[in-house]
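As you look at this complex, bear in mind that one protein chain is not there, while each of the others sits in place.
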């Protein structure tokens, strides 16, 4: 052939394609340490709740932090657009499938009210809870200072893909180093999914990155624009960026795997791939305390011209505490996520999250899933 | 083993097996340039409409070109065999599944009328539209001059597989260099799918190639004769041929990925694989303006002895303009194709189509599709 | 790890995992030559009909040979056990699914009658047809001489796996070199699927081998005993054995791919993998002339203690001639198999079967099949 080379393509892996290998020593689950530190805050469980309206409202945020995790409130969702968000949420969950995207587009076109931003943050802070909120890059300059004044502890700047550099003619891009200086509180930015983008973000002075483009249950980014990196590979790459940056700067930036985690098994694999913490939406949308009342939808779902998401019926299955800590009689991995993590660590010879990074991982497409699949068909009447 | 070597086989990839990786810089979608130039014509969107009777009639061609793309009228379809093609189209769409292939075989055995060839081209030209038409190699010598006289702007010579050389006893093969000289207008030839065949075609003096054998939604070439190359690999190979030929001749021959594109995601990946433009059938057959009225069938479907296609029910979902430019409330990637391309380019750090060629692409079998699949089963009553 | 090495395993490929790449020259289908020579017999189509009771009876053998192919009559099936096989065949096709294996075990435990062996061969020969029959290794010494006396032209010695050497205490194994000398007519032996076994068989003086263990539609060898090699890899390996043996001996032993071929596409790929001819069962069981009346079952299906097969409902779809030569209105590759082969050869630059061996083949798991699959589910009421 010619001396022009074919584009090289590497194989990327998702949760269903890998599995963990038990270690040579077993450890009692109660001997494991799963603390997660971001800025000055120490969380007793390394789990963040997604900044989605179906998952986090102020009440959920308070409860979730009491249980050890960190919930992120979406500052551009129904909570800051509506005095009475319950009403709107009810409307969303009660609208039929075929009309829900139009409804979401309408719902999310209402203006954000500064007063409500302050009010929602205030409600969370009043409970003595660590308060984290998310804003999109386009609104960061406007909303971040308001949030800071209202007492927020951690700022999350999040869109489908966020980079350190942005080219635009319509507005001057967000300058992350400036933001970090102005805010003087931990800033987490995302989402990204490659070594290069992660490293560039880390060099802006931020404290954490969110890893994950296209993997979430309520996200259709890959169908719509062809973009997406499976989470195991994305996390592996961003974790290498963390080590590189740590060596060049001495600063440890946390890597948070966000999206695509449905079961305890997925969660454990994310840590084995290098995550410091994980962020979940749909597993928590199943909690009795979740504002979505058994439904779940994505942040790109309401894009006025190119929506990239679907409303998913997840059902309400158990109280939040049971989903996190059990005990459970459910055997599909959707409950007792923390117990699953500790058990997995014990089986894999990992006393700490950092030791999980050394656990052997194999490529082993999930035969089990297919098994269920077959069964599902055979049971069809 | 013996010193005779086993045949070597390389792995080829299709749309569902790859994904794009976001870049290190994001670009506002409105900053991207997606112009496509063929001959002297500049199109504002790099999309061709397939030369299929269910997609393109003169009215559709006019509308599509006004929106920025280029529609190709099939000179050997119902438009040139029937004074009143509407009648025949109605018959095709109203015939039950089991009888439709026989009907198509009958419909397409009626003779082509030279008068209608001139008339259809005239109708398109009268609207001030760039007019492109397609002919098969066997009929090129007969129909190409008629088309030229009628004012056609771009000639497409297309069959399942077209090569620079053809061996036959029944008719002297089409000589492409002669054709190019005689016509003195842009000639696009296809389909092909390998480096060697593409390069040989380019050396005949043509201006564009169509890439794609066996991938279309309404095509069963692979089942029937075992032949087919998935589109990502086919496009990658033909794009290398384009660079090779550009270097040896100084001439840039455009590469058009034709077939198998169903969503915005597929479309974006075709560009990342090296396409200058893409040609689509079934996504446009869903337009309210499409003559197929919600159905779609392939060009090899009417072969009298060995049909290689099926009639597919695609439904009528939206006006053409909405399919191309949105806004949409559909989240599966079938609408706002141009918006999807620009968004994808922005996320992947590509300001131009040529910059898309440098975007990182990974091998990542589509887990999403399987997710939907499972859901489909569970919803079966 | 230790210095003991892990067992090495190579990847093997089946029909659905590969595809053919069009060549750089196209050839008119009517310019292709598909003759197949075995011994002194020249067949105008390189297709054998499987020695299965649902496919071949004397009348079918006569018709099939008139059309250019070679049908093999099973000398250990219902034709030689029953005066009136029609009756038994009716019983088999009318028995419910759950009882059919027991019935087959009973049906095939009736003794073979020497008189019927002679009679069936006589009937075929009387029509001026090339007569081929199959026997199992265990019965070869007994039945082969009777068949020879009755005028048989080609002898097929066939069981699930047949090797040049067999270890047994209960009977002295069949000595193939002796058999070949005694019979002095072409002997085809099978099945085998590896380079080593094929080469050893060739060295016994036989004229052809059947390739295929475990791939047939009515065969469950792989589930039951774990044994099986996908047909593309099996054919590739046995074709290398043919070239090796040709070089060492000067004798050309034909390689016949037997089992797993369902469509024209599969058939074309078998030739591209190195087959001289192919043997098919289920595609021919669909012929109006097939004795199985729309059903199909395997030769190991009637094993008294360990049956390895299932009865498959294939339906009666068309006359034999149409299945072989078309014309057809079916677009799934099950009709006009010869037309498909010639078209594929034309597209792939192959004038002869031997030129098919040079056609480029790629690894490309069948996306199309999955497409239909999805559709099948969505259409479920």
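Lettered A, B and C in written order, each chain numbered from 1.
Going forward, contacts are C-beta pairs under 8 Å (C-beta built on N, C-alpha and C of every residue); 3 or more make two chains touch, one makes a residue touch a chain.
As the structure is a prediction and not an experimental result, all values here were calculated from the model.
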**Item:** Chains in view that touch the one left out, judged over the entire complex
**Value:** A, C
**Prompt:** So which of C:186, C:230, C:283 or C:326 would be touching the chain we can't see?
**Reply:** C:230
**Prompt:** Residue-wise, where is chain C in contact with the chain that is not depicted?
**Reply:** 1-2, 4-7, 9-14, 16, 101-102, 105, 160-170, 192-194, 196-197, 200, 213-215, 217, 220, 222-230, 233, 301, 304-310, 373, 376-377, 380-381
**Message:** What does the interface between chain A and the hidden chain look like in terms of residue numbers?
**Reply:** 13, 18-28, 30-31, 195, 199, 236-237, 240-241, 243-244, 263-269, 272-274, 326-333, 336, 339-341, 343-344, 347-348, 351, 357, 360-364, 366-368, 371, 374, 377-378, 380-381
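Note that only the chains that are shown with their structure count from here on.
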**Request:** Could you draw the chains as nodes, link the ones that touch, and say if you get a line, ring, star, complete or other?
**Result:** line
**Asked** Taking mean CA positions as centres, which chain lies farthest from chain C?
**Response** A
**Item:** Proportion of interface numbers common to chain B and chain C (over half same, under half different)
**Value:** different
**Asked** Which integer distance in Å separates the CA centroid of chain A from that of chain C?
**Response** 55
**Request:** Pull out every residue in chain A that's touching 2 or more other chains.
**Result:** 380
